[in-house]
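With one protein chain withheld, the remaining protein chains of the complex are depicted in position.
Showing chain A:
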Amino acid sequence: MEGIFRGGSESDDEIFLQQANDEDEYHYSSSSISKLQFRKELSRARWVDGMGMAEVIEKKGQIWVTTGIVRNGKTYCSIEEILFFMEVGALCLVDDNDTCICLEDIYKKIEGKMGAYCLELFDVYRHLKSLGYIVGRHGTAWSLKAVKSTCRPVSLQVSEESSEVMTLGSADKLSIIELFGTMQINDMMPVFDVYLPNSRFRKSSPGSPNFTLYLSRDCPPSKAEIEVLERRCSGIPLKICQVDNGRVSFFSFDKVELLVLP
């Protein structure tokens, strides 16, 4: 039959295998749910209520090379970063009285801090981060040094003025919704700037991201919408992700020009 990769009976097996893989995540017994390896290096961060971020007060391990933003010599991490590293047991979050904040409290917090699509955003973050991708909030500089020594396209540069805002000296919150409220197009919002796994990544000179990720909240984009997004990304590839009950899918819509054949 035309089109089936290896043809014959093998193709049936392949389909069966594919299906088996898809359904792997449904476990009959709780003992087969995968457990994370215990991490012995525990960093500490203190929640700063007015900022909606946490200041890292004790750094352990390599995670901070690609996590958190640097402002005035301090490292701050966002709610998704906190949650991710708390889930894997690499971070302990404390409040002003140095009392540990438990995972449950964070799950309660994210609704307010990340807006209505909080868990979807976090699903996307976790999916990429756990595969080693370097994920930063779209439009937020990793460090102010990165802004100054930038090699990014003009439209993605954070102006001196707005980077002042992000020094976090003020009470400005960095809620994703506030940050992107003005940039949202119909149903889509730019959420993350993503870099492929890279051991030489430096926050001080991150370079251009490999792609900007948009989260689709409901309907897939029309062509006109994709074009607006492309212009906004000025040359940086874009991908659109869609989350269905924790399952994250990524799509590319690439403009092509079909060959004129002989």
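Rule of thumb we're sticking to: contacts are C-beta pairs under 8 Å (C-beta built on N, C-alpha and C of every residue); 3 or more make two chains touch, one makes a residue touch a chain; residues count from 1.
Criterion: contacts and distances are computed from a predicted model.
Asks: What does the UniProt entry say the missing chain is called, choosing from "Rim9p", "Mediator of RNA polymerase II transcription subunit 20", "UBC core domain-containing protein" or "tRNA-intron lyase"?
Replies: Its UniProt record gives the name "tRNA-intron lyase".
Asks: On chain A, where is the contact patch with the chain that was removed from view?
Replies: Spelled out for chain A, the touching residues are 2-5, 15, 18, 127-128, 131-133, 196-197, 210, 216, 219-220, 222-224, 226, 239, 242, 244, 249-262.
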